[in-house]
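A protein chain is absent from this complex, but the other protein chains hold their places.
This part shows subunit A:
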Amino acid sequence: MDITSDIHSQHISRQFNHELEELKTHLMAMGGLVEKQVQDAVNSLLDADSSLAERVVDNDRAVNDMQIKIDDECTRVLARRQPAASDLRLVLAVIRAASDLERIGDEASKIARNAIELIENDSGSRGFVEVRIISEHVRRMMRDSLTSFARFDTDLALQIVEEDQKVDSEYQSAMRSLMTFMMEDARSISPVLGIMWILRALERVGDHANNLAEYVVYLVKGLDIRHTNPDDLDEEVGDR
């Protein structure tokens, strides 16, 4: 049975409604912060703004704190309410999503640290085009994955799974062109490696956004698609 986004506000216990709504609200707040962290980290590189990059590194602690808070709330709900069916799936999806958001936060922090090094070494703007393209793509995926979570929108979630494949191929192509730079000019190895780490982090952000989308399908349809071949997804999810 598919569920809708208002299902968790229909319990006889209003306190339980409130607790579940709080979980979703706090997850969305964490998502908003993490989204901004990724955006700031990329902008710090593109705008050569090392103070912004430092703020991103500092803010990672706030992301970690939010994950701990959400985990605590989920533990309390599990212990006190013993949720079942869609309520149980919501709690599990929130725990998993918070873990992926925390990892996205770590990736943002990695991007910012590499940006600081590149800015300090005045490494030029080689690879910025690739960073810009992939970052826009993964940020859109992140935004959509959070929206699909908020709206319980599995159609949007499935689009994100498809998008992730595109990001993976963009990433491979960027890697190839950056390798060419390194082969052509040995002096570019160090700065280009920095950009490669940043691209790698962005590609991982895409993977985590993809995970969030998979949790939405689990939450709404009770279907675990984590290890399903993307080509079989429409058929598998459509059947339910």
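One rule holds in what follows: contacts are C-beta pairs under 8 Å (C-beta built on N, C-alpha and C of every residue); 3 or more make two chains touch, one makes a residue touch a chain; residues count from 1.
Note that in this section contacts and distances are computed from a predicted model.
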Q. For the complex's missing chain, which UniProt name, "Fe-S cluster assembly ATPase SufC", "PmbA protein", "ABC transporter permease subunit" or "Phosphate import ATP-binding protein PstB 2"?
A. "Phosphate import ATP-binding protein PstB 2"
Q.
For a quick check of understanding: of A:M28, A:L88 or A:M182, which residue touches the chain that isn't displayed?
A. A:L88
(Q) List every residue of subunit A that touches the chain not included in the displayed model. (A) 1, 3, 7, 10-13, 16, 82-89, 221-222
